[in-house]
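One chain of protein is taken out of this complex; the other chains stay put.
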């Protein structure tokens, strides 16, 4: 594969940005003030449209632009957390009023956001939510409960999917709103997981209010809007990996950025453990002497092979995409194989650790890391779509197998569903 | 568990039978003549009703009665093959005329039978058969195709399930017949399997004829009758194991019985191989030196444990049954676990055999036995109900999980189904 | 040998199950796992006094009920099903069986009644850090002293090692290696030179401790008997009893998953109506039933002093480890996100399963042992 050559456009853009950074970048500025400059200049989201804080540049130029920022150590706009999901959703489906009111403060980092889709009664069946929004003539009144809401306790705004029509089929009775999280009708409670962390929240709505002008798209179009949000979720995971590490530099603006990153990344602290920490398997097999056990060697080989091959599969997907070829089945397989890797890794860690696999915390291997792997790994095959849902998707969308007969057609009101969860 | 004590009834019956055998059993009689004596006396099927060749004795006495036969080496009535399925079905659903015409010659061994249920288009979905029987005013005319028919090439009579009503729901449009296999409209062809054997047949019907008095039960009751036949299938497998071995004694009647057994057992010759021959795994691991390989030891242990535990599960089921307790889930699990055992055994045999697993026949281990195991094993998880069907049954009947939505209700005519298989 | 339960055994199971349902529901489990001690003395008195379970396999002349391992395993299955927080495994399965199999008769008469009565809680400390489960790996030294013996060394993963007030410690004479020189020693809970420290465990329903013994006074037990064979019999029985507890837990996980699959609606139907869930549950049932059969057969064999007992213990443990982990993983999966929450009970059994899968040796270890014993028997 040939390396793409540098285009004249790239040279021009780089020069322009370099000059702008030389003129504006200062380490002792406040983070927010600097980001407003970025927003005004369009250099914060250069691929966004000119009318909305961008410069309308092609996505292909982003690596070059990032390189210029890195060269002088300049901080970018706020990019981690749910905020860019909100931005992408509003850019596509929001009104100009929405964009005016929300986009700037998303990029400046002044506002944080959360996503209010999942409910206790609708997990895999996300379109089966029963949180209701009723229009009282001037504003929407919201009642119900959402779950698995990352950072709801920090968020100023929430992306809310709520049912507005109980007689329409389930996907057509939903509408989409931006809800103010700081109001009396919204209660946020931490949701403790089996691994001891509380990275998510439950959110209870009791006559919470959404002004009419905070509805996104038309009544009944909520599912379509939510699909846009979800389509950006994978990119968001990439953003976390890419922008979730604080800069080591000294200076006021870096200090403020470090604080922001620490807050946003807190819920994701155990994510590497839920993925099974394959990287620890081989070193631990060596350091414990368990490498001498042929049964360990077999299982370790299976794990390492599975894990590496899954990376190659992802590379093939990226390569195909970069070459402009239609994406093969690799993309859809990534989530499912990640589950297999995580489960296999947990089993290998238990096999390697032996009796120590019973222990936790400071008494246990890698200062509690192995215990955390063993207790976090079930999340991988559930969160973001269970393995069962992934196999359905692969079967139907990749292999084009026929769908199952539906039992949830017709008016939502008549579809059998879960009783409301008692508020403990 | 206490051994049941001998009842006075048992003592009386044993004495009576002993006397009868002493008076009638002769080694140099013809097999058929002897069996007619058994039928007349009721000692051939002593638990059958007195009016139909039996003595109305309780099933619990059968072991004692068998023991008396064994004591003098007396041959019993014909019991292996499909014939006792036919007898059980006719005893329960047949008219007196059917019983008069068919039962005696079943027991004497003069007639052999086959079962005509499965079709190319309806395997798991046995009730979806499309072989049609139409009444022309005096007799039924049959057209269609059946599959997986053991011993159809020897059979005088067939138990036929055929569709007589295309407007009824699928289970209600079937009727049950006894069809004469020796007629021009019936063509039997051997069906060669992937393992090289041809143990089954395809049977083609082209305007084959069934006289009106060979219909069993009422039109539309065919599924109910077929269920009786299938309920006896498991017992039939037991009968094969128990009565499928020829006696080593010398004499005319034994010679004739040996010939009968050889014919009936021919299609079952590879059944032990399809079950994976767990018994060979340990000896072969030893004799090949592969026992030294820890990977082999792990897989061998898994296999041996699975296999032994499955026997204990079966024992528990039998024990519960004998104790008059409700049968636990063990019974329904037997078929599924047999599949797991067979697959695991094939993998272990391949692992043990290494390069030799590529070979067959006289060039290969155990004179071709291993190759036969490797190529026969897929049958276990398919024949007699696929693993998928077994898991459905366990889920719904044992665990009482809800059924899937049906897509085959309403008139059979309207249910999507497979096109007829071209006759090659 | 058969291993279907008699009516009497089923009645016994019913009594234990009802007692635990009433006295140790999951709310009690949650309370105890968060408590200082880790178990409820009142419940323990009930188990010992009302049910007499602490002496179920102890001969009647020693104050027990005179039943066998089969009955002990029935109790263990129910403790596993209920996830009872009680020192039953440490005190009754490990310590009591150790005294039965290793101690001399006079020592049994002296020490067993308090354990059987539930007045004292025993435990067995044999394994050391690193987790080699065989006694032959023991490094703890027993040095003769004027008034008995002094022990020096460490013990790890000691089940209920803090709650126990009767410690049975495996140690070896100086200079000995392998199985030679090993012996069982009684150490008082308040002995000088004994330092106990609670270990943090993933399964907080069963506590563990680390012991450090420094010139700790101890008393040799079973000097008149062969330690190696007695310890082997103890380990076989403890392994089978642990496997029994594990299949009990696996049944509880399976039942919870089945119940949830019947209730939980998605896409307009109970999730148990989807083959993905239905077939998973069918396979879980099969695996749990197979492991249960293996456990019961092994228990019956042990009671019959069958020559295959060691092999069957490994058989039971290997299958119970795999089946209970499979049941645990899939039960969480079937519960979905809810199953990953702290408030849902599934994780309590998951953690026990995860921990028990390696306790007394993992499945791979017992498979290797099974083959080694098969070879030795050939």
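For clarity, chains are labelled A, B and C in written order, and residue numbers in each chain start from 1.
Everything below uses one rule, namely that a contact is a pair of C-beta atoms (placed from the backbone, for glycine too) under 8 Å apart; a residue touches a chain by one contact, two chains touch by 3 or more.
Quick caveat, the model's predicted, so the values are computed rather than measured.
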| item | value |
| --- | --- |
| Absent-chain contact - pick from A:61, A:337 or A:415 | A:337 |
| Option from B:110, B:125 or B:366 whose C-beta touches the chain left out | B:125 |
| Subunit C residues touching the omitted chain (full complex) | 274-276, 279 |
| On subunit B, residues whose C-beta touches the chain left out of the figure | 118, 120-125, 128, 147-148, 191-194, 196, 293, 295-296, 343, 350-351, 353-364, 368, 371, 374-375, 378-379, 381-383, 386-388, 391-392, 406-409, 415-418, 424 |
| Interface with the unshown chain - residue positions in subunit A | 1, 282, 286, 291, 294, 297-298, 300-302, 304-306, 308-310, 312-313, 315-316, 319-320, 323, 325, 328-330, 333, 336-337, 340, 388, 390-392, 394-396, 398-405 |
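As a convention for this text, only the chains that are shown with their structure count from here on.
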| item | value |
| --- | --- |
| Longest centre-to-centre distance from subunit A, chain (CA-based) | B |
| Euclidean distance of C-alpha centroids - subunit B vs subunit C, Å | 45 |
| Intercentroid distance (Cα basis), subunit B paired with subunit A, Å | 57 |
| In subunit C, residues with contacts to at least two other chains | 269, 274, 277, 364, 367-368 |
| In subunit B, residues with contacts to at least two other chains | 294, 298, 405 |
